[in-house]
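Let me begin by presenting the structure, written as structure tokens, before commenting on it.
With one protein chain withheld, the remaining protein chains of the complex are depicted in position.
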Amino acid sequence: MTVSAHTRRRLTSLVPLLPGGLFLLGLFIVPLISTFVLSLRPTDPFYDPLPGFSTQQYVTVFTSNYYLQALIYTARMALIVTAICAVLAFPVAWLLIHARSRAVRTLIMLIVVSPLLTSVVVRSFGWRILLSAEGPINSILQTIGLTGAPLNLLSGKLTVIVVVTHVLLPFAVVTLSTSLSKIDPALLRASSSLGASPARTFATVVLPLAIPGLISGAVLVFSLSMGIYVTPLLVGGANQPLAGLRVYDQALRVFNKPGAAALSFTLFAISLTAIALLNAISRRWERRIHGQG
Amino acid sequence: MARARTTRRQRPLGTGWGVRTAATVVLIFLALPLVVLIGSSFNASSLVRFPPQGWSLRWYASVLSSHDWVVSINLSIVVALMVVPTVVILGTLAAYGLFRGKQRGFLTAAFMSPLVVPEVMVGLGLLTYLQPTGLINSVAGLWLAHSLVTLPFVIRTVSTSVQGLDPSLERAAQSLGAGPFRVFTSVILPQLRPGIIAGGVFAAVLSLGEVAVSMFVSGPNTTTVPLRIMSAVQFELDPSAAAVSTLLMLVSMVVMIVISRWVDLSRAF
Partner (left out) sequence: MSAGHVSVRGLLAGYGEQTILDLDELDVHPGEFLSVLGPSGCGKTTLLNVIAGFVQPSAGQVVVDGRDVTDTPPYRRNLGLVFQNYALFPHLTVAQNVAYGLKTRKVPKAEQTPRIDEVLNLVGLADYAGRRPGQLSGGQQQRVALARALAYEPSVLLLDEPLSNLDAKLRHQMQTELRQLQRRVGTTMIFVTHDQSEALTMSDRVALLNGGHIEQLGTPQEIYRAPRTTFVADFLGAGNLLPVTIIDAATVRLGDVDLPIATGRPAGSQATVVLRREHLRPLTSPGSPAAPRAVVIFRAFSGSSWQLQVQLLTPDDQPTGPIISIELPDAGATQTPPAEGTQVWLAWDPQAAVVIDA
């Protein structure tokens, strides 16, 4: 049997993918599969996996308050954080593209991107100092007179939302700015020449055309929020009802790996559903913009 | 002809004071914790406090002479030095295979999939899988974990260069008698150099700061810098952790400024 030149060429072009592919297979795909298998194992009272398959872990995830509450709380937090990031990212992303001075654009880039290159531990540490009982926020609040004694700012829903937003905002800014840069500046001038005020131009021209970029940023922020755990661990403590924290807790403190596996796959499934939904919306929107509507 | 010259500033559309104020507020929000952290690392007293009570570099000296911190710094650097060549080779080959010519949607998504999966899950997977092999709590384990996490970023950075490859240069080389390997090393690799350097540097910085997956594969003998910062934040009270954090941040910022000359960072995400 002779292999045709065409097939041979196609196979050869796949060769560069082999090293990386094998690497990913061995260190990512296979472990993921074995984790999934682990999530299907029943456990004894000491959380050791027993042979055989059972849905025990998933049942626990959906019936036990410990897990379920965390999933709902995390999903809600992720939605709020995503919405806030979408709004906050806009002015920064806009200026990043349209500021006239190169120095301003570089400065914005620096402030936005360096957190991405800095360990999340460092950023969370900064918040801890900022929000501590002796920290500047508390001092200011006391000086203004809004409170008598220092407030415990290191726990609570609001703190989690603020700090997670801070950690993920750079992602939103970067994806949004890529999308904004693709909007033809002539469209903005056209809109203005037709009599639209800047606010109207934003609502009728910029926003519709920025939706795909906004959605891809939202996808990123949402899925990262669902699994986030290091930051909440440092700011707020391990007892918060966050899914990522509970996975970490079950895996490394309680040594209940099957339970942790089941919880993590569930939260992954929620993320994937949201991603699929958002991507579908984005695709429909893009079709509208590019002429098949 | 002499004329009165009044300078009126030009305003590009949409950069009115409203946008600028909003952006400034958000940017202050982004910078605030980092500024606080840097400031408190110079605290003369042994409290982690901002604003600092007195200015001193003692914590920097203390860190650099502390055995524990030095061991961690060495470990992080060693791991990064192992990770970079690994992901650069794997990533460059993968980017070349994926983005050259026809774009393969499914395979590209597959190679990017570690980014889609929550870090807890990646960590858990590695923990489950590597435990029987004894690679937990080992340098090799960290090397593999960091390589996995940074590989997609390198692929993305190099892919921008791959998409900018000039096919006419390859054809010229072939017409002059160069075989595929020679074409790759003498024509393609040099064109990919900016993306490769940026990707490698990016991977090094990400590895230095990696913590979410490292938590699952490390142990008492493999405490990287971020891991040590984590326990220092939770359990100790002096500003050494702040000093180390500031140094880490400095490295990241310098790196960012350097590679932003070559690569459009907004494409790396």
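Note that the chains take the letters A and B in the order they are written out, and that residue 1 is the start of every chain.
The definition used in the following text is that a contact is a pair of C-beta atoms (placed from the backbone, for glycine too) under 8 Å apart; a residue touches a chain by one contact, two chains touch by 3 or more.
It should be emphasised that the depicted structure is a prediction, and the values quoted were computed from it without experimental measurement.
Trainee: Hey, which of A:A196, A:A238 or A:L252 is the one touching the hidden chain?
Mentor: Checking each option in A:A196, A:A238 or A:L252, the one touching the absent chain turns out to be A:A196.
Trainee: Touching the hidden chain in the complete assembly: which of A:L187, A:V254 or A:L277 does that?
Mentor: Of these options, the touching residue for the absent chain is A:L187.
Trainee: Under the stated touch rule, tell me which residues of chain A contact the chain that is not displayed.
Mentor: So the residues of chain A touching the unseen chain are 184, 186-187, 189-198, 200-201, 204-205, 208-209, 288-291, 293.
Throughout what follows, only the chains that are shown with their structure count from here on.
Trainee: Please report how many Å separate the Cα centroid of chain A from that of chain B, as a whole number.
Mentor: 17
Trainee: Contact residues on chain B for chain A in the complex?
Mentor: Touch list, chain B to chain A: 10, 12-16, 19-20, 22-23, 26-27, 29-37, 40, 47-51, 89-91, 93-94, 96-98, 100-101, 107, 110-111, 113-114, 116-130, 144, 147-148, 151, 155, 202, 205-206, 208-212, 215-216, 225-226, 229-230, 233-234, 241-242, 245, 248-249, 252-253, 255-257, 260, 265-267, 269.
Trainee: Could you pull out which chain A residues touch chain B in their complex?
Mentor: The contact residues of chain A facing chain B are 13-21, 23-24, 27-28, 30-32, 34-35, 38, 88-89, 91-92, 94-95, 98-100, 106, 108-130, 132, 134-136, 166, 169-171, 174-175, 177-178, 181, 185, 188-189, 192, 198, 201-202, 206, 220, 223-224, 226-227, 229-230, 233-234, 244, 247-248, 251-252, 257, 260-261, 264-265, 267-268, 271-272, 275.
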